[in-house]
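With one protein chain removed, the remaining protein chains of the complex are shown where they sit.
On to subunit A.
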Amino acid sequence: MQFSRQAAIVGVHEHETRWAPDKTAFQIATESARAALADAGLTSNDVDGYFTAGVDGMAPALMCDHLNIRPKVVDSTSIGGTSFLAHAAHAVSAIATGRCEVALITYGSTAASHSVAVGTRGRYGVEIPEQYELPYGVTTVGAYAMCAQRHMYEFGTTSAQLAEIAVTFRRHAVLNPYAKYREPITVDDVLASRVISSPLHLLDCCIISDGGGAVVVTSAARARDCAKPPVWILGAGETVFHPEAGKRDFLRMAASQTAPIAFAQAGVTHDDIDMCMIYDSFSITVMMTLENLGFCKLGDGGAFVSGGRLALGGALPTNTDGGGMSSNHPGMRGIFLMIEATKQLRGECGERQVPDCKLALAHGTGGALGTRHGGVTLILGRD
């Protein structure tokens, strides 16, 4: 079944802050909501669907309280940093079935100014599977690093190939005035940075920043009255992957299941995609995601990312905002993937604009690749 342009992104905002000791996470989310609604030509009175993640407890109730809204649909699906992409997919369903008309997705975080060691604090919690993990000191970066190690073993992937991903996205960050790190880096810089969890170096890892954002999704009918041209959600796939009771190979990831669904719904192929936004928690995440999405064969990722293919001007410009390793990563980056893809499709990206961008793919990987992760693919297109 095709989505048939039933719902569109009509408002986006990425909060400019990367360091906000003077703000609360709720404030960042709310300021982002205000700006995204203004971008769409709407107000909070129009919102009748609300989606969020990264807020503990009764997340929608807490945030609806703060925003002072009473929506008809609420959803706090929490599958890691990609959650917001799942929210967008769920918003399409809610809108298509008439349960709501204007869906607001928000995110806010002060991870950096509150000194949250996002990637190295160790997993926490008391859920059933974690008793077999916590005593061993698994960290987020460690869980991805184990996948990278296996990838190198199976396919001969090198640290220099992984480093090229970080170098390419830093070049994009140079063009993004809001990016946290804008000094160009080289492959040698990445390889010379200290190892956090082998084989991943410091510069293979996403940064920690403050930040947030908001996205507004509405019906086709309502989209025609909005301030900006609609960016259609043409296809969506979501799932969660886990160790499969001990049988997983750690090279296949959620993207291998979500991409065929999203492409089929959109009725497009890989060659049609003009740019990608790939959740770059770590360099290895990007390489494995591109393989699992089907842009290249499993194991060919090292060669695929070489030669500037992912750079602006390359065959598949990716993470044009600079991504999570350079621009911002407040803990859950998924919402920024939709925001940058939308801006690219609207032609609003200035120096980092992909020429004549008509179709974009966003894929978020949340959680920990080597234990449990969520994955969501969205395919977005303009008129």
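Operating definition for what follows: contacts are C-beta pairs under 8 Å (C-beta built on N, C-alpha and C of every residue); 3 or more make two chains touch, one makes a residue touch a chain; residues count from 1.
In this section, contacts and distances are computed from a predicted model.
The UniProt record for the undisplayed chain lists the protein name "Zn-ribbon domain-containing OB-fold protein", from the options "Zn-ribbon domain-containing OB-fold protein", "Heavy metal-associated domain-containing protein", "ABC transporter permease" or "YceI family protein". Here the missing chain is touched by one residue of A:Thr139, A:Thr258, A:Ser326 or A:Thr365, and it is A:Thr139. For subunit A, the residues touching the chain absent from view are 117, 120-122, 126, 128-129, 131-139, 141-142, 145-150, 153, 194-200, 243-248, 250, 370-371.
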